[in-house]
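Omission of a single protein chain aside, the complex is shown with its protein chains in their original locations.
In order of appearance the chains are A and B, and numbering begins at 1 in each one.
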Amino acid sequence: MIQKSDDIIIKTLARILVPFIQIYALYVIMHGHYSPGGGFQGGVILAASIILLMITHGLKDTQKRMSEKTVAILSSSGVLIYAGIGVVCLILAGNYLDYSKLAKLLHVAPAHARSLGILGIEIGVGLAVMAVMFSVFFDISRGEVSQEDEDE
Amino acid sequence: MNEYLLSIGMGLCVLVFLILYRVVFGPGVFNRMVALSAIGTKTLIILLIIGFLYNRVDMFVDISMVYALLNLIGTLAASKYLETQGENY
Partner (left out) sequence: MNVTDILFVLFMAGGLFFFTTATIGLLRFPDFFSRLHATGKGDTLAVFLSLVGLGIYEGFSLTSLKIIFIAVFMFLAQPTATHAISRAGFRSGLKPWLKEEKKS
């Protein structure tokens, strides 16, 4: 089990830095079509911020912020957003993930609808990547606990 | 000005190869970690210089910021692991 760090310098740095890292991750997700980045990279940066919180503040305090149930709901809702936008395009008589068909639903020009569709896809991918990456880390650190319990 | 930037970048690359000696032969795992952290900071500057040489700084600056962030998190995680394990990892 990952213990709480007893060092005030590292804890204070993490407390200051984590909100800024999360804002930067949201920027990377939103600017995916102009600059490098996008859903996957922004999700990885979001997961890195939570892993930093877990390294410095221990497993228990992180579980209060982000429990196992929240992680499961977030990962499945990310996949649902991705597949849902694709299926909505299918229903509107287009191909799978054919964003320009969304223009009828949103009442905008087809080019604008394509940009909005890509943005929605990237939000879904970012949520799913963040939740899955954090749950992998979570399972690794919990496996350590059960082994120690068996030894005792 | 581009030649000056290119020479600075080549100097940094030579320094990275010198530090690789400490990564390969350095006694113990802690010396290797110090050397890896030093290589990470030099790589950040080299990335920005490559961006200036190719006239695409607005793309390379994002990569550089993510590199700095992951370097910090990796060093903190490794030091937390080694604090309990010691020299005999």
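Methods note: a residue touches a chain if its C-beta (ideal position, glycine included) is under 8 Å from a C-beta of that chain, and two chains touch if they have at least 3 such contacts.
These numbers come from a predicted model, not from an experiment.
Of the chains on view, those touched by the hidden chain across the whole complex are A, B. Think of the hidden chain as still there; on subunit A it touches residues 7, 9-10, 13, 16-17. The chain not shown here touches subunit B at positions 1, 4-5, 8, 11-12, 15, 18-19, 21-22, 28, 30-31, 33-35, 37-38, 41-42, 44-45, 48-49, 52, 57-58, 61-62, 64-65, 68-69, 71-72, 75-76, 79-80, 82-83, 85-87.
Operating definition for what follows: only the chains that are shown with their structure count from here on.
Touching subunit A in their complex are the following residues of subunit B: 58-59, 62-63, 65-66, 69-70, 73, 76-77, 80.
Those residues of subunit A that touch subunit B in the complex are listed here as 2, 5, 10, 21, 24, 28, 35-37, 41, 45, 48, 51-52, 55-56.
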